[in-house]
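One protein chain is absent from this view; the other protein chains keep their places.
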């Protein structure tokens, strides 16, 4: 699937977000955030290190480009932003279940994992505090698992895990963009729902590669292709063409 | 009473303190802290604004003197130091009772004070966190009151107010230097105790001007006079001679 | 997003009964232009949270405060704030008197969306016994101690004054201390910021050092009011110092019959341009020497 199509689809995660920090973790999410910020300059981005910048920083070697610093935001201050709710992160989990619960910690038995990954990172705090979207470059039943993910790193819409005093509306999982389609949680009772199919992809392909039932509307549109302007912008944000190697 | 004698006596509050922030609030306490830091350069002082300095800053107009900044410590960071316990403050409360409880908040009925003063400031946190000493420029029964102070701004050795899980040894009120004498809490059961009398002052004078019983040892020495070196140092820390007007 | 607005529009958005946090410290970098705008409005019944100076005094004098959350109110070189003192001694206001560090914790709790922060601060003092609203708790980890549960001080609105800001709400404080202003802003649902200088965003691009003096992200700024000398008579280090003479005049007014009304007539009525004129003009204010502590 064209990486630019996915970047364009991911960028729409921030549509209507107003003034929040757009955090895109990884090459595709970051390029998507850059595109979104170009469309909505109220969005905020960082230099992926310690400063909020006034315009997206192109990825890869800078070749003389100087980031337009406007606000220091080292890691100790990141959480002030996270907990304020004024952030929307697009992340790439290893597993996602029907509740939107995600896992980047460990696969298999938690006491003795088959595969130890990064650890939960900021997923618990992100998911209880602000909007989150997921980018899944390999839409398979190994990612979209039956049952629960092996280690619930971020809260989703699982009623059995809903904390006391919370309603499902307090959780805000926005968009899931994969190499096959775009989904959200607009199905009945926050069920995962097919929003659009990438060009050439069928509903059956999505169903086969998803480990649980999703809501499928009668009419599923095709994911909009990026415009010529989008393509030019994406190329500008990725002058070294790193995105082509980012997705298998 | 000679202000320099009181400064010299106050300075000894920090004897043996090692490496703590010496906070002297007011002219006499600050000059005392300066003298103490000269003797023990492990002590720390601030510029009374937002920086820790490597040597005491003379009081009053600077006339070209530049404070030797070494560490930023704005108010938001002050409390990190306070709560670490590595501080010893010398303050000037309006009332002190036999438990060492002090008041700078209000005199009279708390709901409708006869005299509203500053408010408790940092007294509650100081007194539960680190060593504290008092400077009392006017030793009278209006300061050293019978019963409890009108508004207990700092914790003392009052057993009825001792928090659950605390022992009196968790509270550390060191020295009280007045215009008449030096006292501490070395009497039986943390009773206030006369340590030394300033030249020309009698025990009776102290007793008459104190609203409660204090412990009086058989032999009460005279408060040591500042040495010639002390006097020179004090004069250096107070180039504009502000201390002479600081004490009535 | 252009967040610039006028002081009167910004203050016009406040409502009776709101909880307002006021940045600065004593007579230092107080958002006095915004406070004066409150005096010119008919807003009342405020709960005010402040490391207090003349901001609190003036709001007391004009009867706007229902409840004050404070650790001190002082003008530093005039230790006792005269109008605050009067309000307390006349029992005109409710109070929640707490330790300076507890106030920080209350703001920090609100900023991090926590209901309270446990602390030893306040134990054994009248801060606990005089404040029914402050509870003590035990730790779930069983240390056998009691702890003060300092409640979150969630603000409807924060008012702060900064050296400079751009139209999008990037705010810079170059003085030696930003006090707890970042916590006020983060603890608030809305933050109204007055600034001495309104600058282009490119101001902050000169070097990464400039961005170090920006203490919150612009999404936390709701409105920007360009108010040159807007901290006067408090200081705005390094731009100008405290106006000692003005504070003396202000304090003296409290000793006169109808002294407050006379102060209002002379300085508050008629808007901020008249105020700056009455107190000697911007050039005069910018020449006020920085305080030495």
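A, B and C label the chains in the order they appear, each numbered from 1.
We adopt the following convention: contacts are C-beta pairs under 8 Å (C-beta built on N, C-alpha and C of every residue); 3 or more make two chains touch, one makes a residue touch a chain.
Since the structure is predicted, the reported quantities are computational estimates derived from the model, not experimental observations.
Asks: Could you tell me which displayed chains border the chain that was left out of the figure?
Replies: A, B, C
Asks: Which one touches the absent chain: A:18, A:41 or A:61?
Replies: Only one listed residue reaches the unshown chain, and that is A:61.
Asks: Have a look at B:52, B:149 or B:201 and name the one touching the chain we're not showing.
Replies: Considering the complete complex, B:52 is the one touching the chain left out.
Asks: For chain C, which residues reach the chain that was dropped from this view?
Replies: Here the touching residues of chain C are 112-120, 135, 137, 139-141, 143, 145, 147, 149, 151, 176, 208-209, 212.
Asks: Touching the absent chain: which residues on chain A qualify?
Replies: Output for chain A: 47-51, 60-62, 74-76, 79, 82-83, 101, 105-106, 110-125, 127-129, 151-156, 158, 161-166, 171.
Asks: Spell out the interface residues on chain B facing the chain that's missing from view.
Replies: Touching the missing chain: residues 19-21, 42, 44, 51-52, 54, 66, 68-73, 79-81, 83-86, 129.
Operating definition for what follows: only the chains that are shown with their structure count from here on.
Asks: For the chain pair with the highest number of C-beta contact pairs, give its two chain identifiers.
Replies: So the pair of chains linked by the most contacts is B-C.
Asks: Taking each chain's centre as the mean of its C-alpha atoms, which one lies nearest the mean of all protein C-alpha atoms here?
Replies: C
Asks: With chain centres defined as C-alpha means, what is the inter-centre distance between chain A and chain C in Å?
Replies: 39
Asks: List the centre-to-centre spacing of chain B and chain C in whole Å, with centres computed as mean CA coordinates.
Replies: Distance between chain centres, rounded to whole Å: 29 Å.
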